[in-house]
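Each remark here refers to the structure printed beneath this line.
Removed: one protein chain of the complex. Kept in place: all other protein chains.
On to chain A.
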C-alpha cells in the first residue's frame, strides 16, 4: 500500500516537473511557476515547491493542493476541452464519481470515466442554438405583444376616460333629478295640504302642469343618457305609467282629486327617474373601478403582460387539471370533479427590481393545518404562451412554470459556450 502512495507521489511530482500543475486554470498558472518555494496565494505561508499537490494541505486557503482532495476548502479546475471549463470542490477529486467531463478529476480512482466533453459540448451547442432560436422568435413575438399591449393599454385608457366622462355627466344629471324629485315631492305635499283645507281657492296644480308642459318630464332624456351606458333599453314606459295611474288608489276621496292625482303621478315619475339615474351612475362607477383596478396592475414596463389578463391556461398533471388565469386566479380540479382554489392574483415577486419573472397568487382554499393555498408562477421564455409544469413541493404551496414570449429577455442572448481551445 505504501508503494501505492509512493507511486502517486512520484506521479504528482513528475507532472509538476513537466510544468503541468494539476487542477489549475491558465489564469492561475502564474502562481505555480516552478521555483524553489511556493507562496500560498493568500500569502499566509511559504512552502517548498515539492509540497504543491503532494496530497497534504499546507495552505489555509487550499492553494497548495489544487489537484488533490487534501484541502477542505480547495477547488479543482476542470479544463473540459470541448465543453465549458469549471471548478469543482476539491472533495470531488478522486471520490469515485466523474465530475469533470474530461475525466481529469478521477485520475487516481477505481472508476473509469469517459471523456464526454465533446458530446456534452455538442449537445449544449445544439441546446443553446435552440434556445437562441426560441429567444429570437420569442423576442419577435414579444415585440408584437408589446405593440399590442401598448394599443390595448391606450384603448383601455380611452375607455376609462370615456367612462369617467359619462360618470361626470351622470353626476350632473343626478343632481338635477334629485332636485326635481325634491320639488315634485314638495308639490305633492302642498297639494295634499290644500286638499285637506277645502276653503283654499288656490289651485296650485295649474302652475305645476304648465311648468310640466314647458319643461317636459325627464324620462326620455334620462333614457337617452342611460342607453349608451346600459346598452339596453330600460325605462318606465308611458303605458306603465298610465297603468300605475289607473290603479292609483281609487277608493279614497282625496286620491280621486285630479290635482292630487297629477301631483302624485309627477312625484312617482321623478322618483323612478332618479332611481334609474342612480343605478346608471353606480354601474358606471363600478365599471370604472373595475377598469382602474385592472389598469393599476403592473403589466411590465411596456404593458407586455396586459394581454394575459382575461386569458386562461390549462395543464393536466397526474390526476389534476390546473387552470391558470393570469392576474386573476388559479384552480385545481381533480378527476373526481372537486375544484379547489390555489390562490388569487397577489403580486409580482420582487417588483422593486422590475424583474417580471415571478407571480404570486395567494389566499386560496384553506389548508387542514391552517393557512391557505398559494402558488408561485415562474415565467420563462418560450415561443408559445402555455402552462408547462405544476408542482407542490410543500403541502398547499404550489409552483408553476409558465412559458410565454413576453418573458424573453434580450440579455440571455449574450450567454453562450466558450470552450477553451
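We adopt the following convention: a contact is a pair of C-beta atoms (placed from the backbone, for glycine too) under 8 Å apart; a residue touches a chain by one contact, two chains touch by 3 or more; residues count from 1.
Following the convention adopted for this analysis, contacts and distances are computed from a predicted model.
Visitor: Could you check which of "Light-mediated development protein DET1-like", "Neutral alpha-glucosidase AB", "Exosome complex component RRP40" or "WD repeat domain 54" matches the UniProt name for the chain that's left out?
Guide: Not shown, but named in UniProt as "Neutral alpha-glucosidase AB".
Visitor: Among A:69, A:191 or A:331, which one touches the chain that has been omitted from the display?
Guide: A:69
Visitor: Consider the whole complex, including the chain that is not shown, and state which of A:43, A:96, A:130 or A:310 touches that chain.
Guide: In the full complex, the listed residue that touches the missing chain is A:96.
Visitor: Across the whole complex, list the residues on chain A that are touched by the chain not included here.
Guide: 1-2, 4-5, 54-56, 58, 69-70, 72, 89, 91-92, 95-97, 318, 334, 338, 340, 365, 367-369, 391-397
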